[in-house]
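Only one protein chain is missing from this complex, and each of the others stays in its spot.
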Amino acid sequence: MSSFDPRRVRVDTPMLSRVVKGRRLTYLDSASSSLPPRTVIEAIDRYYSLHHANVHRGVYTTANEATEIFEGARAGVAHFLNAPGGSDEVVFTHGTTESMNLLARSWGAANLRAGDVVLVSQMEHHANIVPWFQLRETHGIEVRFIPVGEDFRLDLSGIDDLMRGVRLVSVTGMSNVLGTINPVAALARVAHEHGALIAVDGAQSVAHLGTDLSALDIDFLAFSGHKMLGPTGIGVFWTRREILADMPPFLGGGGMIRDVREDGYTPATGPTRFEAGTPPIAEAAGLGAAVRYLESLGMDALAAHERELTADALTRLAQEFDGRVRVIGPATPEQRGGVLSLDVEGVHPHDVAQILDQYGVCVRPGHHCAKPLMRRFGLAATARASFGPYSLTADTDVLIEALGEAVKLFG
Amino acid sequence: MSSFDPRRVRVDTPMLSRVVKGRRLTYLDSASSSLPPRTVIEAIDRYYSLHHANVHRGVYTTANEATEIFEGARAGVAHFLNAPGGSDEVVFTHGTTESMNLLARSWGAANLRAGDVVLVSQMEHHANIVPWFQLRETHGIEVRFIPVGEDFRLDLSGIDDLMRGVRLVSVTGMSNVLGTINPVAALARVAHEHGALIAVDGAQSVAHLGTDLSALDIDFLAFSGHKMLGPTGIGVFWTRREILADMPPFLGGGGMIRDVREDGYTPATGPTRFEAGTPPIAEAAGLGAAVRYLESLGMDALAAHERELTADALTRLAQEFDGRVRVIGPATPEQRGGVLSLDVEGVHPHDVAQILDQYGVCVRPGHHCAKPLMRRFGLAATARASFGPYSLTADTDVLIEALGEAVKLFG
Amino acid sequence: MNNLDDLYREIILDHYRSPRNRGELESPSARVEGFNPLCGDEIVIYLRVEDGVISDVKMTGHGCSISQASSSMMSTAIKGKTLEQAHRVIDRFKEMMTLKERSLDEAEEPSEPDLRSLGELAALAGVVKFPVRIKCATLSWNTLAQALDEVESAP
Partner (left out) sequence: MNNLDDLYREIILDHYRSPRNRGELESPSARVEGFNPLCGDEIVIYLRVEDGVISDVKMTGHGCSISQASSSMMSTAIKGKTLEQAHRVIDRFKEMMTLKERSLDEAEEPSEPDLRSLGELAALAGVVKFPVRIKCATLSWNTLAQALDEVESAP
């Protein structure tokens, strides 16, 4: 056991006091969205009650306070990521999805020509697929997929062939369906050797493993606040200062300009260029509190905790159900996170989730926005259970109890 | 006096208890961002504490609750706007700015050809200018400006000439600098007579005047939550159901698809097609509470209240300062909202705002993201005071007291 | 676990495990696809209509027990029926499924006469207590309605 105490986190998390169907909530859907601690909720509340104002260009006291909270959150995120260039590399977006679109439509549209290849993987979330398909339509790029092997890991055996013509490798740090943790550092080396850049979809990996950008030699990173104990409506796009400086604007509007005349406009410099319109200010207050909270827990301890839970759950699911409950993902806890995609023999994932709800257990049925991956394994859907900092082995107990009912009911 | 009571609103608004420089806050920056009432803050708090989960595809109890809150907010907004097609016409975005970009890049890119004209006005916010400039770069459209007359109103004398080649008229319902309320219904008639469509930037008008979409024959509407007592990070794009059905997707990612294969994707139908990624869920909870609150106040009463305050302020500013404080905007309270852009002779707006802050008065100096308009009137900046539902004539008293100090200090 | 039993009646599980009328029809009078974007359920209905009578019906697709059982039970309920009769079954079934909208706070059991006229299909009445599942139960019915439209509007 690490020194990290999930029970403290539970006390901090108001949602875990919810009672559903007469049972305390067994929240196993952190891969979809995590439960924010009170400190995050209060940061938002306090912002709206005491410091709310639009940011930038404000001179009055509360506008300065709002700006300090907003820019303080940016600095907090830069610290959390250990970003080599500090705050000037942190762009606030509205989520991983917007961050990936920003990457495709700003950097991608400016730097990729017809025939250039973007290499993604078969286990990507749609957020790291559809924007590239859209760029294919407008700019004629090629989108190529790294296959996923039977072991639920990237099959890199043909990587040299795959890299032909590749200008950007864009992969998820950790699969939101399989739990697979990808070898990002190795992929970064390969990409750079081939003169390509590398983007990481960090929606899961930043939240559950942490990311040290000064140690990891990547070029772009995207993630969401709501998956890391923060609020909805905010995300981050990170890239190195030199790259950011050359990226053309994405969305147009107030804030992202230096000048607008009737005959044209001049974009602003720095992260501002990509933050058109009133930014997510209260959300930044919440995200700032979330990264402080995560830092207080320690990302390593948190990852170790989830690894332990996963190892325990993998073992017990195998023991209890004798093959009737299959986990779609790596069977060993090494190099995988706390995401358990369940395939219950003879029971549709929708029904699994429905039965589990009767026990207050929250799992998510569906394709988890990863249809190419589901197709690869011949599945329409899975029932996905996923852990967070507040998860306990007791959650696995209830999961197993409820799964037992599902198996029994459907005989 | 209308039956509407701003004092009740003040009691409901936590920010108005703030004390700054030993003075109670005199908040005159609602055109930038409005102060949310407790009911909005609590809706967000309650959402995160009791009902937080990712929406859609959820089967478990709290995921259903979250979905109901989110879709309930959509229905609430549809009701607030009296949208003829109901919720199916309401797309949640992250603000007016994103809504205008969605309009330009989805409808605009699909329907406008090189040489087609988008007619905006000289008093537009950058959010309704820069996206069209960007479309000019990529699609070769022409962006034409309706001039603003010396009376600070649209000069429509040459409208027939201006309409040549126009496919879309896109104007603000109310200027965020001048307070001018534009004749949207008349412009809609002109646009439709010429076979063009009309979009309204409702950032100010929806919040301060209200919009009845069943009475107003417009085609597109964009606005922001944070300007109408709601949260940051959410906005709305509205269009008629038939138009929405034919619009191609905007951003790509999860949620906006029906299917994704390795060789392509099929977009979803309805508002969902434009809501890529995890949407602003807590923000929708807050916006839902905001529209309920605004409906309880009554938009007509609210508009009347702000009109009274404006009439009073216009008169008193003229009396007190004998021309040294000029209001850049219509001099009569008819057809104008509660936005007072001040030009204080010999005192830079930045200094005006700084001195006013000493009195706890919040006004915003700058170009208010309307540089073409500022240029039109030969100004680099103004100090803008703007009213909200909680404003009182007592706020104008403090404003005048503080302006007196500014005038005195700079002699 | 009273609630679960309401949803997963034995007859539903039986239709789920052994769906009736699975398969495709060659040159059908109508072939219509249905899709529930929320949970990914898919259905394809093939109808053969002769002299105003649904002489054969087959279905493919995948989905949860509720959507699969509902479509299976539907197929037995409409096979051999006139178009007119099929419309009536659809109406009655959808009426049963919209009870929730009538009594929003608490989904009541439908009254007896409704249920009797629906036969086996009455087993799906418990679905109204699980509002998210209503779409699962109605998918095949909406798709059938479309198929009937197609047949009726054919030249």
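Worth pointing out:
A, B and C are the chain letters, set down in written order, and residue numbers restart from 1 in every chain.
Simple rule for what comes next: a residue touches a chain if its C-beta (ideal position, glycine included) is under 8 Å from a C-beta of that chain, and two chains touch if they have at least 3 such contacts.
Just so it is clear, the model here is predicted, and its values are computed rather than measured.
Note on the chain not shown: across the whole complex it touches A, B. The hidden chain makes contact, of the residues A:Asn64, A:Asn111 or A:Gln335, with A:Asn64. Between the chain not shown and the residues B:Gly95, B:Gly108 or B:Gly366, the one that touches is B:Gly366. Annotation: of B:His192, B:His350 or B:Arg376, B:His350 touches the absent chain (contact as defined above).
Touch with the hidden chain on the side of chain B covers residues 21, 346-351, 354-355, 358, 365-367, 380-381, 405, 409-411.
The omitted chain makes contact with chain A at the following residues, 56-57, 59, 64, 258, 268-269, 272.
As a working rule, only the chains that are shown with their structure count from here on.
At the far end from chain B, in terms of centres built from Cα atoms, lies C. Chain-level centrality, scored on Cα centres against the all-protein Cα centre, points to A.
Note: centroid distance chain A to chain B, computed from Cα atoms, is 31 Å.
Chain A and chain C, compared by their mean Cα positions, are separated by 39 Å.
Taking each chain's centre as the mean of its C-alpha atoms, chain B lies 46 Å from chain C. Chain B has residues 57, 59 in contact with two or more other chains. Multi-chain contact residues, meaning those touching two or more other chains, occur in chain C at positions 39.
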